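Just one protein chain is left out here, and the rest sit where they should.
Coming up: chain A.
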Amino acid sequence: MSLVKQLILAICLFLLVAFSGSFIVSLESSRNQLQTQLRSHAQDAATALGLSLTPHVRDPAMIELMVSSIFDSGYFARIRVYAVSNGEILVERTRSLDETKAPGWFVNLVNLQEQAGDAIVMDGWQQSARVEVVSHPQFALNKLWDSALGTLAWLVACGLFSALLGALLLKRQLTPLMSMADQAEAITRREYRTLPRIPRTPELKHVVVAMNQMVGKLKTLFEEEAARTEHYRRQAYHDALTDLPNRLAFDHALAAALTSTENPDGMLLGLRVSDLNRINQQLGAASTDALLKSIGAQLQALQNAHPSWLCCRSRGGEFLTLAPGGDLADIRKLAEQLATQVASLETLTSLGEAQPIELGITGYRIGDDSKQVLRRLDQAMTESSLNGATIQPGYEPANESSQSPGSSHDWRELLEAALKDFSFTLHFQPVLHGHDLKQLLHQKALVRLRGTDGKLMMAGQFLPWIERLGLSPAFDRCMVGLALSHLQRHPGPLALSITNDTLHNAEHRKQIRQLLEQHRTEAAHLTLEVDARYLQGCNDLASLAQELRPLSVQVGLQHFGRQLSLIGELALIGLSYLKIESSFIRDLDTESDKHLYLEALVRTAQRIDLLLIAEQVQSPREVAALKQLGIEAMQGRALAEPGEWRD
């Protein structure tokens, strides 16, 4: 029984005892008083009757008449007249005791005795008869019954009022205790909250302050850990001058993109300041650095606008951008904008001569060799030409022609039809864990769409269009619906990605929640995965986790790796797991810098008791390296290919 219930029960019990006590006492005192009054009444009537009968003591008819007069006009149970000589009853009048409005049990309980009085009837000097008068307790009983009912009503009213008031006060007083219980429970879910309101009750205050301090310390600990890990990452993958990722990061990203099963084909954009040495000699190191920084800032802006891309400074004056899912027309436009912006930089204009800027674009397809792709980009940059003051980017197409529909109109038709008919196909890839990687953690649902040519397209090919055409919310609802209907047939843990458009919009989140609410049984198996690369702060993620908790739907984060600074906050949300982005997994066995970074990440995750899952693990060597690092949950080709549902 909860504390509140116990206390309310105690209050009710106490009130019951107190009030029944007072009820008994008041009953007792009025009982005595009434008995006395009854006795006086009987005696007075007896004396009056005795005195009245004295002149008529020899006339029985008169005696009877007078007794009746008194009896009928008063409240008597019995009047008797005895002869003194032999005790013979001369006249008797009686009335039943049942004529009260109080119920029989109450009459028995009160046990009000009849009260008698007596007087003498004289015949001259002699005692002739004796009058005995018994008062009827009817009125006394009625009065007692009324007062009992009154007391009872008062008891009930008081009891109800106090219970109500008590419950209210208790609820108020115990609110801090409840929030502490919630806080403690949240900690077991790896959700570290502080209580903003410190209760005034000293005992509770101490506990709340202590809890808050502990949570605060944990937070600091996570943040320190995250800062340290972030430090490693920056050292390994960042260019100190421009604050952009370095060549190493780019190589990893490119290798991951080219071997990805989920990402689409894409474009590469290169920008090169040729003849950096000459500029350096002419303007000095400081100005050169400033120039590179300015270009870096331009690319940083580009990166911010496209979170799934990767912009880096690869070496010297060379900047590379990896744009998975990029569209040639868009990239071309961006490249021209970039050229204009860079060309207008003060440092370059001050050189006065022909712009030393080269721009190149090339496409890539999954499965391409990274060296070939980079060679093509290099060639494209060399081919860039000046058209007046404008730089025309060079372009080298990818090896094959695209299989997907071309225009945005075609895409819209295809996607809207698919959303209407639910004609997306779900493929599944198991996520395994355990020492020998035999246990199933969950199945990851991967969406496929049959294109106009009849081939199945991977998510990466059509997802950018869904985003571009503003169909994300509808797509997510469709996916959740498909996942739920799959779970109806095959219950079991299932992970499903949702888009960040849905995540960051409360209305869309609500729609998803309502959908899940209609299928609670199936929803309990579901984990929704959010793409960490597109995450704008943690607030919406926390809201999502909180909204879905009552439905037992879990929330995980995928493609995590570059957002280490968030880890302190992520620890407080109560996520189920983090899936590590494939660029940190690719060729882990040979690239020691990744080792260093993942080690730090594993350490942090262990501290905050968060499960790490490696994404897109492709070779047994990677599996071994991951195990060595202590990551024992994985998803990827090395374990199982994605495919249709198999039991």
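Please note the rule applied: a residue touches a chain if its C-beta (ideal position, glycine included) is under 8 Å from a C-beta of that chain, and two chains touch if they have at least 3 such contacts; residues count from 1.
Operating definition for what follows: contacts and distances are computed from a predicted model.
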Original post:
Which of the following names does UniProt give to the chain that is not shown: "Transglutaminase-like cysteine proteinase BTLCP", "Cellulose synthase", "Dihydroxyacetone kinase subunit DhaK" or "Sugar ABC transporter ATP-binding protein"?
Top reply: "Transglutaminase-like cysteine proteinase BTLCP"
Original post:
Which listed residue, A:Q6, A:S22 or A:T36, touches the chain dropped from view?
Top reply: A:T36
Subject >> Identified contact with the non-displayed chain, of A:E28, A:E346 or A:E641 >> reply: A:E28
**OP:** Have a look at A:Q6, A:Q126 or A:Q213 and name the one touching the chain we're not showing.
**Re:** A:Q126
Original post:
Of the residues in chain A, which ones touch the absent chain?
Top reply: 24, 27-28, 31-33, 35-36, 39-40, 42-43, 47, 50-51, 54, 84-85, 109-111, 117-120, 122, 124-128
